[in-house]
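Note that this complex is displayed minus one protein chain, with the remaining chains in position.
Chain IDs A, B and C follow the sequence of writing; residue 1 opens each chain.
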Amino acid sequence: MTAPETRSATLLISCPDRRGLVAAVTEFIAARSGNILHLDQHVDADENVFFMRVEWDLNGFAIEPEAVDAAFAPIATQFGMTYDLRFSWNIPRMAVFVSKESHCLYDILARVQSGEWRVHIPVIVSNHPDLGEVVSKFDIPYVVTPVTKDTKPQAEAQQMALMEQYQPDFIVLARYMQIISADFVTRYPNRIINIHHSFLPAFIGAKPYQRAHERGVKIIGATSHYVTADLDAGPILEQEVIRVNHRDSVADLIRKGKDVEKLVLARAIRYHLDNRVLVYNNKTVIFA
Amino acid sequence: MTAPETRSATLLISCPDRRGLVAAVTEFIAARSGNILHLDQHVDADENVFFMRVEWDLNGFAIEPEAVDAAFAPIATQFGMTYDLRFSWNIPRMAVFVSKESHCLYDILARVQSGEWRVHIPVIVSNHPDLGEVVSKFDIPYVVTPVTKDTKPQAEAQQMALMEQYQPDFIVLARYMQIISADFVTRYPNRIINIHHSFLPAFIGAKPYQRAHERGVKIIGATSHYVTADLDAGPILEQEVIRVNHRDSVADLIRKGKDVEKLVLARAIRYHLDNRVLVYNNKTVIFA
Amino acid sequence: MTAPETRSATLLISCPDRRGLVAAVTEFIAARSGNILHLDQHVDADENVFFMRVEWDLNGFAIEPEAVDAAFAPIATQFGMTYDLRFSWNIPRMAVFVSKESHCLYDILARVQSGEWRVHIPVIVSNHPDLGEVVSKFDIPYVVTPVTKDTKPQAEAQQMALMEQYQPDFIVLARYMQIISADFVTRYPNRIINIHHSFLPAFIGAKPYQRAHERGVKIIGATSHYVTADLDAGPILEQEVIRVNHRDSVADLIRKGKDVEKLVLARAIRYHLDNRVLVYNNKTVIFA
Partner (left out) sequence: MTAPETRSATLLISCPDRRGLVAAVTEFIAARSGNILHLDQHVDADENVFFMRVEWDLNGFAIEPEAVDAAFAPIATQFGMTYDLRFSWNIPRMAVFVSKESHCLYDILARVQSGEWRVHIPVIVSNHPDLGEVVSKFDIPYVVTPVTKDTKPQAEAQQMALMEQYQPDFIVLARYMQIISADFVTRYPNRIINIHHSFLPAFIGAKPYQRAHERGVKIIGATSHYVTADLDAGPILEQEVIRVNHRDSVADLIRKGKDVEKLVLARAIRYHLDNRVLVYNNKTVIFA
């Protein structure tokens, strides 16, 4: 990981694979006296797609940060690259959606407060008032948008208005127990992170711990993924598991699972914050 | 684990839960001067079922091994117990079915040869001749029963005849890539152990690694279970996982998965050999 | 785990192993119409020591809770048992010591607030004021007892006075970065829980992550143990690990390690809270 005081740029690149891609990008940096801090690349040979993440020190870099994009554009055009350029001093805005369960929210707030993450939380949205007290200990607006069968469209309209107001770069569903509409999802492609409390693709949908208990599995898990219009079927960011046995009731699975959920969600958020994620074919390349 | 030289008896018990069950069983042993080596019990509170495994030293036990069953029977009747009594000197007979993949078979043979397990393999059955050479290094009959769409019934009839001939106590499908008929399965209830190369219930059926790769999971696994008439849906004995990432091709998943498969299958076989498994509601209680 | 509304009693027993121990204890319960909820026992054959944990429902139990101890005492005397009797409605008092790091403290507070644990925190003690603000969000006294080389004895005297005042049943050192004196430790035998940020016995003492990085290990860990007069050498309650690689700087090890530390400490606290721990020969038996 890069020390926070370093001023660096990160390029995330994907394009059709061909000869000379790494050379072209690294030449671009070397020719301007940039020092590469991290470089990782991957080729999906079956799909013939090239992926690359390169982070370089801007100390002594020959051009100003605001000029980098224009300077790199011709290379991107030449190779048909999709790319994303970010600077280390940008602090992303992360909206958080919750329902009643506090474990993921507490974990997120603790990481932000302790300075582990460089992120700003402009707003926390919930369909229940329950966690308002938790949030009141921190200095973040907590907005309740109650959701019932009848009021769901209105609630979501209100949520979209909140997003307009608070302008998050991405949204984290920290055990928000409502399905997001396709309309909402399409506004934030690969920018809504969910935590599902099962080892996907096992136990898609409701009550995964109950169903894991019924099936008698020996290991349970949690999965963090980008939200797509398909329920629990978006690109997987991270998964983790924990062992269970016949002594564990559904309540035990829920308790053990919570520790896994918050860990998996935190790792996924970190990958996203650090610009380590590329998405293709509903899968992720994570330059961890 | 009990030292091999100890002469011990093991009782596996299940029955409706009620007061006094542990006291009744332990009194039975204590009254005859038996020393309990291991005792484990479990109550499924939702189902009101009681499970118990108790192993005691037969040194100094007041009655002869052959008299234990008759002495315990009245207690079993009183409490409505299903029970299974086994002695440490019994060496189970384990038939092994394979196809072309050698990793699980090698692992099993290595454990048997090194004395890690006390088990006898009377026969190895395969639908392919490929592993005959591996087996020829050990002193075990290797019988090929080729299976095609048309000859499947005959092949299975031949396999059943082999089982009649070799009289295994249980059967291990060590990556035997054929579906066993319901007729065959019902002859060996909770006595056929399979290894499935996915983290069930994810990726039931064919080509799980291919499908795991397509889904972009971050962890793959393997599952050992008793075979039932429902494909890959029998009681789970053991599961284990391994982390994968975007660099791993399907071939890598297969390679990594093999290490998990052989480990999971070996653990499941050991539980079965040690009489540690009770089955109910298509789930296992494993007194590990 | 037992449902919180159940009124139950738990006996933790250890004594020299001999015939009839389980029968005697379970008879005691059965004769008074107690229904066993959980029973676990263990015999250390090398040391000839017997350990048992039994929890039974007090609904319909023939004698009152306050009479259980006197009724059981003769059995304990007969078999030379050391035992500990607790009731499910007792809520233990847990003092927490911290320094500057917040991750373990936040995790503990989140678990208490969410109702995951039934425990009361009467006081949080620190040698630094830093975490006062975190604690101020909860309703718990935060007392700073600054520690310097010269003031260490006074600081500890003050801490002991605080313990006298707040009467904790046990103490958790949640990354409290000071060594506790033998005098303090002996007042709370097996009642001070520490989290050490290494996989003990590797990297005892200071700066374990730095030393792990220098050694080039591929896995780091954390260890929770009861504090004894020997530094980082007390009975181990729980350990967990996480994989690292050459890309991880010391700062990365610290970051990854924090997630392991808080998880390990939380598990250890839970074992202690649930009366699942027996100690002998500087080791633990944990009836998990």
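Just so we're on the same page, contacts are C-beta pairs under 8 Å (C-beta built on N, C-alpha and C of every residue); 3 or more make two chains touch, one makes a residue touch a chain.
All values reported here derive from a predicted model rather than from experimental measurement.
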Candidate in contact with the missing chain, chosen from B:32, B:103, B:118 or B:215: B:103
Residue among B:116, B:183 or B:230 that touches the chain left out of view: B:116
From C:143, C:160, C:241 or C:273, residue that would touch the chain that is not displayed: C:241
Selected residue (touches chain absent from view) among C:20, C:34 or C:221: C:221
Touching residues (missing chain, whole complex) on chain A: 17-24, 26-27, 29-31, 33-41, 43, 45, 243
Absent chain, residues of chain C that touch it: 42, 44-46, 199-203, 215-219, 221, 235-241, 245-247, 249, 281-286, 288
Positions on chain B where the hidden chain makes contact: 1, 3, 102-103, 106-107, 110, 113-114, 116, 134, 137-138, 247, 249, 251-252, 255, 258-259, 263, 266
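Convention: only the chains that are shown with their structure count from here on.
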Most remote chain, CA-based centroid, reference being chain B: A
Interface composition of copies chain B and chain C: same or different, split at half: same
Distance between chain centroids, defined by C-alpha means - chain B, chain C (Å): 37
Whole-Å gap between the CA centroids of chain A and chain B: 41
Touching two or more other chains - residue numbers and ranges from chain A: 249
